[in-house]
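What follows is a set of notes on a single structure, which appears directly below.
The other protein chains are all here in position, but one chain of the complex has been omitted.
Chain nomenclature is as follows: A, B and C, assigned in order of appearance, with residue numbering initiated at 1 for each chain independently.
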Amino acid sequence: MVQVSRYQLILMLIWTVLGTGIVTMPGTIAQFTLRDAWVAAFGLLLGAVMCSLVSLAHVRLFPGRSLTQAAIDVLGPVLGRMFGIWYLAYGFITMATIGREMSAFIGISVLPNTPDFLLSAIAFAVSMYLAYLGIEVVARVNEFIVPLAAVVSPVLFLLAARLFDASPFQPLLGDPAGAAWHAAVVPAFAYGLEFSIALQWVPALRSPRTLPWDILIAGAISAFVLSALVTLTVGVLGDPARYLNYPVLELVRAIRQGKFVERLDTLYVMGVAITLVLKLAALQLAVGEAVKDVSRSPERTWIPIPVALLGWSLSNYLFRNVFDVTNFILRDVPGYFLLTVVLLPGALYALRTAQMVRTKRPRRLQNT
Amino acid sequence: MSLEQDILARRAAEVAKQIAKRLEPCPDLRVQPWSTQRDTGVAVWLEGLVDADKLQEALLALRDSGGPRGRREIPRPGVATEEVGTLSAAVRAVLDGCAVIVRDGASSAEAWRLDRVPARSVDRSENEPTLHGPQEAFIESLSVNLAMVRKRLKSPRLKIETFTIGETSPCQMAILYEEGVVKSDLLREVRRRIAQIRVDYVADINEVREFINDPRFSVFPTTEETERPDRVVAGLMEGRVAMITDGSPTCLMVPVTFAMNLSSPEDYYMHYSLALPLRLLRHLMFWSSVLLPALYVALLTYNQDLLPTPLLVSVAAQHSGIPFPTVIEALGMMVAFEALREAGTRLPRAVGQSVSIVGTLVIGDAAVRAGLVSPGMVIIVSATGVASFTLPALGLVQAARLLQFPFVMAAGLFGLYGILMLGIALLGRMASLRSFGVPYLAPVAPNITRDMKDVIIRAPWWMMQGRPRQFEPVERDRVPRHTAGKWRRGRRWRP
Amino acid sequence: MTKWVTVSKRQRAITAALLCAALATGCDYNDIDHLYIATGMGVDRQEGHVALSMDLVQPGGAGNPATGGSASTQGNAPDWIVSAAAPTFEDAMGALQAKLSHSLYLQHNAIVLFSKGALRDFTMIADALERNRQLRRSQLWVVTPTSAEEVLRGATGQSEPVSLVIRDLVDEASRREACLASDELHVVKALLRPSGVAPLAVVGEGPDGSPEIEGLAYLRRDGRVDVVDRARLLDNAWWLGRTFDVRQTVAWSEGGRQAFVGVHWLRTSTRLAVDGPRVHPTVRVVWRGTGEVERWQANEKMSAESFAGLEESICKDVKHRLAEALDHARAVDMDAFGLANACAEHGMNLSEGDWKRIRVVYDIEAHIVHGQLASTTPFANDAKGGGD
Partner (left out) sequence: MTSVWAVLWAVLAALVDFRRWVPGSWREWLAWFLLTSLAIGVAIAADLHWWPKLGPLHLLDLAFSGPSAWLYGGQGVLQEE
């Protein structure tokens, strides 16, 4: 019996959101505001709250069922599959986005001469292997990474904090509220809503009832970490944070401690690569579950390969360059994700409630 | 063989002839007729396996007593007896080191266990040496080994079940466990897997290990092998199952986790504060014995930016003029080092040590002087070797030796990125392994906080009142709670 | 148990291919001895061309115990300089690479040495440097009044690559005057802020050819440079932040007679605070210093009272120095001390040139901790010395 504990779930969610979060979010936030960047990072919490509400409804109405299973339950095999396919498209596009972000990031920062598709192919292959091994293994790898991250990231934080300078934040909350909101949209709707992939993992959870609470905890921790990171980035880099693609990478590049610690950015890139692979694996698990439900298959071992293959080729095809990715995330993702993981499931649950009320009412009458 | 042939003949001489025919040619078979006032018969045994003096004594006693009439009437001072009813059983008994006593006119014979199987005496542990603590090690005799365990664990709940495995050459095998502590599912699983073993003969417990292993091809040891009775007893008290086969000085214990492979019995015999740095060191050394050459290759060929400038300049200076690419250089050196290491173990002990030392020094130095290998590479490869020597579990050493090669290749392909990706895949693989149901990376992943006090740190004994939860022991506490109450609160004896 | 499979030819081929593939190397494979490691870069301007000089490490050089005597063709120096000129920065890099037999490796570049002339095209070069991911963000940007190439070439033959020597020089100096830490991050950050002026360390060729710190240069975003020599370095450094371990000679008038007291500042700090109305703000310069007396040439006995008197005259002196530095900055039209920044942090965006009209008040407090050593030496009273 595959079961994921609460601790593992929270860790998986945190890595899932922060995986790309630490790469791109500081950059997208800094495009809108510098002074209020630390506030904007808490937009993530907004997304977490929305996901938590959705999952609250989900675990009440469909204990032990994944989102796609729930859709098939409510809408029937045909319409339910349609929803499943819509959800699959969402999963694949997200996967492609992450894959493209990752290959671009690694290509730019450590392996400039290696073709991007090769870099993403390796990452997809490894994450496919993890997804193949199952959610339990992915959860354990997440757990294993934690002590390492717990040692390495504070060191990077402290080393960078020497260069910190509070002047970019003064006067406090000096930017108009609109700018802060614009900056918060992407963390809230593009990254915060990614917490919802936990709905696909529900069948494997040890205690699905606590899922909303776990999402909130994970959201709070990620928002806090992200805010600290954004604060540090803006404080150290100052104005240049506006035009740099990967501000955190530049932050780490700036670290110099004596003659021995001079360039740590490769280490940071490697750390990010780990989290990205874990994120890819987590998404593939969710998508694989959807494929399994849509094709009504009892097995899941055949799924990872085609899923990873499609994710990989889409990541090469959909986004021709990095700007496509940034544009997509900034322009389309907020609305797209809001519809797919909040509004549509919301409608689903409303429908279910209506169904239940309709079926329960006669029964109650009989009872009384 | 048909049933008819398997029946013992009524005439003892005929039986002896039949046995001899089965074993022929067999110069060490001895047949000696005996007689009492009432009976006559022969004794059949293999010379060398049977204690001849004892046998003659027993035969003498037999003659005085009037011969075997029934089992109970024969006085056999100090001799264990078994009845054998068939010819093949009689043959097996002879091969097993018994003297078979056949009586004329009887339908069954008796096997007298008078074995004097050649065996060495109990000695110090060679493969798992420690400075402190008990020193003795198992030998190749099952009964002696069991006695050594019994000697340490005087618990009535210590249970020993025996099995016979091996089609051609049957071999006694025992499983040991502490009843009331061990999880019953674990025990059932062990029995089930042992029942499935199909093998002609058992040379060493390794055959058992490979048959009952969880993953078929994993390089990681998912069973613990030890030659130390003290370690076995400690394992039994944690709710694990031990297996000993006759003829092997190694005991197998299941389940085992990755972290346990990095703990040495020494950790428990020293002051607990010393265990922390040593265990940290071993964890570090395991990973460096896997990754060090790969990291060196990656740093030299892809990620030079990670090296501090002075170090980079010095490494570049060392490397200038070396005709090979770094990957080839690394692989070549690693192969050479493995060859030296193998030579060191295979050669007679007196020569072996000098070969490995002289080989590393002389050949390494010559290679550096000739400009074939850079000094840095020699340092790295030998540091890798030294790192692997710090690991207490031999199985893990072999795993590290194997794994360093793919990692170097990955480093040659994609630098640090390649190492990292292979590393994650390896981690996934390790996380998916189980040893008799226990996740291999426990208690780190999945996280079992209570058990963390014996992973990197070794908590003082008075804090380890509970048995490791990862093995799901039936009795969770080593000492019943009411007696342990005051210790549990962390109070200790004060004068 | 184990079910053996019979293996077809195709599977055999796949296995063999996988085994062989494991021995290949990737696209970014770049062995360490096929690199020319650059530790420093000099930027000059030659008749509209950008001239780049690279300080390349020579691994076989004298500084390396590893190779010992095996000297290469360029002699025994730890480094050698290659120069090339081209109309743009990128072309110059290309031209440089064309002269080198291995690829140029920039990731260990420690300094960029600009000549004063090169800074006129500063924006173009800075953009190229800022966008080049191979270069470190922590590399130092340093100015030389003469030619960068000469500074680099003048010093080869030491035991360490010259650019590392320069880096250590600047590092050491920036431990005393924090404003000299002119790494790329700080310079770019300063240039992008409202004041738009960044301080850079100035390095020149000393009398024996080895580099030395010559002072401080202010660089404005448009490429204008103003060099402050070593004599006025302290005044400016006090404006620009912390100093540690600096020495000052204070003229102390005592009953009509002049005396000189040597003060050793253990640490000083300066910050700007903006007060007053939004229309006419006042910038308060808060200067705090902790020091000890190193030379005591006054006739008066050392006492708490005389220390109080001393602190007063120190305040006057510091204020004078700061005011002078500000006057100079105003004269050359460079908001070197970040008055506009301070106002912006206070929520006021000044228009061009407004910073000159801001009222500046000085809030200076010196704290002399002790000076026993200075007064107890037998030669204390006889020692002659003057202020500078």
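Note that in this section a contact is a pair of C-beta atoms (placed from the backbone, for glycine too) under 8 Å apart; a residue touches a chain by one contact, two chains touch by 3 or more.
Just so we're clear, the structure is a prediction, and the values are computed from it rather than from any experiment.
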item: Contacts of the hidden chain among displayed chains; value: A, B, C
item: Selected from A:Q3, A:S167, A:T210 or A:N316 as touching the chain missing from the view; value: A:N316
item: Which of A:L67, A:L163 or A:V291 contacts the chain that the document leaves out; value: A:V291
item: Among A:V2, A:L79, A:V261 or A:I305, residue touching the chain not depicted; value: A:I305
item: Absent-chain contact - pick from B:R216, B:H271 or B:R349; value: B:R216
item: Touch criterion as defined above, residue of A:L53, A:L267 or A:L330 at the omitted chain; value: A:L330
item: Residues from subunit A at the interface with the omitted partner, ascending; value: 31-32, 93, 129, 132, 178, 181-182, 185, 189, 291, 294-297, 299, 301-302, 304-307, 309-310, 312-314, 316-320, 323-324, 326-328, 330-336, 338-339
item: Residue ranges of subunit B at the interface with the undisplayed chain; value: 215-217, 429
item: Interface with the undisplayed chain - residues on subunit C; value: 2, 4-7, 11-12, 15, 18
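In this text, only the chains that are shown with their structure count from here on.
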item: Selected pair, greater C-beta contact count between A-C and A-B; value: A-B
item: Distance from subunit B to subunit A - Cα centre to Cα centre, in angstrom; value: 46
item: Length of the line joining the C-alpha centres of subunit A and subunit C, rounded to whole Å; value: 41
item: Interface hub residues of subunit C, defined as touching at least two other chains; value: 26, 28, 107-108
item: Two or more partner chains touched - positions in subunit B; value: 302, 305, 309, 414-415, 418
item: Touching residues on subunit A, where the partner in the complex is subunit C; value: 108-115, 118, 163, 167, 170-171, 174, 236-240, 250, 253-256, 262-263
item: Complex contacts: residues of subunit B adjacent to subunit C; value: 196, 198, 211, 216, 300-302, 304-305, 309, 312-322, 325-327, 375, 406, 409, 412-415, 418
item: Touch list for subunit C against partner subunit A, complex; value: 26-28, 107-108, 130, 133, 136-138, 183, 185, 188-189, 192-193, 341, 345-347
